[in-house]
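Can you keep this structure in mind? I'll have questions shortly.
Note that one protein chain of the assembly has been removed; the remaining protein chains are unaltered in position.
Now for chain A:
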């Protein structure tokens, strides 16, 4: 077993012993057979490769053999021409010959081409069958138009030559665009049996139409059209001219009245049936039930058969009659409206009378009052009477009620407090009411009462005492007492000092009593009425007393059912925690409790010192681990391992603060 410090290495047998003791299998010992990977790559399939190689080898060989060994290409070429004598002169002659030949050939070609040109004279006849892309109608008569060959796709195999005039083509295109933009649908709604070509689906298919425009040139390049314009014009003229007044045609002069025949259109099926069934000869049959027969209608319509001969004077056209009727109606309505209005107006006018009638009482009183004399005396008497009444009331009050002529202020808080049970735990209420027991010795009691009263009502005016005394039985004793109380206390000289002025003011009661703790206390309870006895303490969720503002906020939140937002709440929590911390703070220690922790450390290590160092090694992690181990050993109760380890680790670097932070 090797050991160098802590570096231990066990041999195989030792490890096996350990393994068996642990219950593990013994070590598996393998022979190290290093399997090199290189042998695999060399396994090339020999069969195919070798054949190819052989072939190439053979080819190369052949090439070598074909070439004469040791000779360059130039030499080889030269070998061919060794038969001739003088190279240059031969070459010159040869080249001349070649040139001659070429020239002859050229000439031949030229002649032949010339001949061909004569034959290929391009004439009007050659234009036979050429197509022209524009419509014949677009061409003007007796004017020349230049046609050019229309562009075709290179890849179109079956394209024929089409001649086109650019201007006309443009015009045609423009017209087509306009036509299309008008969006005239060729769909005929009413054509039931119409061409399927013009159905809605096929409206936009224009392929069929494209091919139709144009014409083709005939023999000698002359246009052949089925009908020339002139012929067409002629035809039109003939047609117009052929109109004959005398000739009887199916069409008749239109009249504004239906003819009898046309009236038959309006016959219903039922009528026809009836007429046809009853009498085959007569077409029209009078229905008994129906009043207006066709004849009647006819008669009424036809001007010639009407009875009205039409004199102007007596003629009252229907229009006029209608107008008259309307006017009459209008006037009637107008009258009605007028009547209505007058009635309503009468009502309104008479309302005044009604009002007056209702207010009869008023007017009566008015009149009576007018009649009645206005005497000052009466009013004065009334007022005096009232005054007297008031005075009496006051006197009564004075007799019954309080001793003080002071203003009696009633606070809701004081009333509430008064209503509370004075013997209860909560109340601060000090009862100023003296319970007077009436004994036999009235004097004694009264004196006692007086004394008590005077003691309590120290700040009252002297007058109150005097009144009270007047009512009491014995005056002398009271006077004595009275005298003592009315003795004026010495006023301190204000000029001497500040304290004196304060004293004076306190005596007078002008100074407000100061709280003993001073302005530091925001968090004492709320004194709603500036009276000591009515301090209400509102508490928040932590139990702290709320200031006035905070209490208001809390109450309003409850009232409206709204809470502060998340941030606010967290803030408050933090504040509370900090406050707690602050409270926990020890005056004799740092906020983190350094002294305490150091003391505990000292106890455990029983060493008076603490090693502080920080290392800038890369082993910071290791250091931290060291410290962790150290702490672990500190706080756990592994005595044996601790001793050994702690000795070790004490010598290592320690950063106590770091540990504390991490551990906690």
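Here is the rule we use: a residue touches a chain if its C-beta (ideal position, glycine included) is under 8 Å from a C-beta of that chain, and two chains touch if they have at least 3 such contacts; residues count from 1.
The working rule: contacts and distances are computed from a predicted model.
Only one chain is not pictured, and the protein name UniProt records for it, out of "ER membrane protein complex subunit 9", "Ubiquitin-like domain-containing protein", "Interleukin-6 receptor subunit beta" or "Calcium and integrin binding 1 (calmyrin)", is "Ubiquitin-like domain-containing protein".
The residue touching the chain not shown here, chosen from A:30, A:140, A:156 or A:318, is A:30.
Across the interface with the omitted chain, chain A contributes residues 5-10, 12, 15, 18-19, 21-22, 24-25, 27-30, 619, 622, 625-626, 629, 632, 641, 648, 652.
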